[in-house]
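Heads up, one of the protein chains got dropped from this complex, but the rest are sitting where they should.
What follows is chain A.
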Amino acid sequence: MMNTPQQVKNPSTSLKSRFITRFLGALTKINAEDPISSPSPTRIFQRYRRIKVASNKSMAYSVRSRRIWSRAMLSRFRSRRSAFSGRRSSVKTTNCTTINVTINENKTAKGGLDMQTDELRELVPGGEAMDVCNLLDETAHYIKCLTTQVQVMRKIVDFCHLSK
């Protein structure tokens, strides 16, 4: 990876710019495949879904496999894709075994905290399999990424408004 002199060492800056590049690329593609003169509600709804997926995907790809939540999200996307193409995706059973063991260990300790984290586990990708420490740590990172996503998307919306 080349570090240009302009890139600050701050990792969140380059994460943000990676996200921006990917997301804008996806938006360009979506716009190109859908000619301007088709504003039917169905098309707009399909476009909305594609944009939403593109946003989440762009962030997950920008984080790469450095985080449990991004890995979970990426494997979700991959299995969805192979489901669409009609191929049976070979599920990596090694991951499942690890998941089962982690859950069993959690049940034996800190039962109260576990109940409180149930809701959070459903919201954070891959949350079901994490121990409490990982869950809290991953949640913090996930929130930072979500706020970056929202921040960038807002700027794009503002820009589109301005350029009309």
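FYI, a residue touches a chain if its C-beta (ideal position, glycine included) is under 8 Å from a C-beta of that chain, and two chains touch if they have at least 3 such contacts; residues count from 1.
Methods note: contacts and distances are computed from a predicted model.
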| item | value |
| --- | --- |
| Chain not present in the shown complex, as UniProt names it (candidates "Proteasome subunit beta", "creatine kinase", "BHLH domain-containing protein" or "UPK3L protein") | "BHLH domain-containing protein" |
| Missing-partner contacts on chain A, residue numbers | 17, 20-21, 24, 27-28, 30-32, 34, 36, 38-39, 44-45, 47-49, 51-52, 55-56, 97, 101, 105-106, 108-110, 113, 116-117, 119-120, 123-124, 131-133, 136-137, 139-140, 142-144, 146-147, 149-150, 152-157, 159-161, 163-164 |
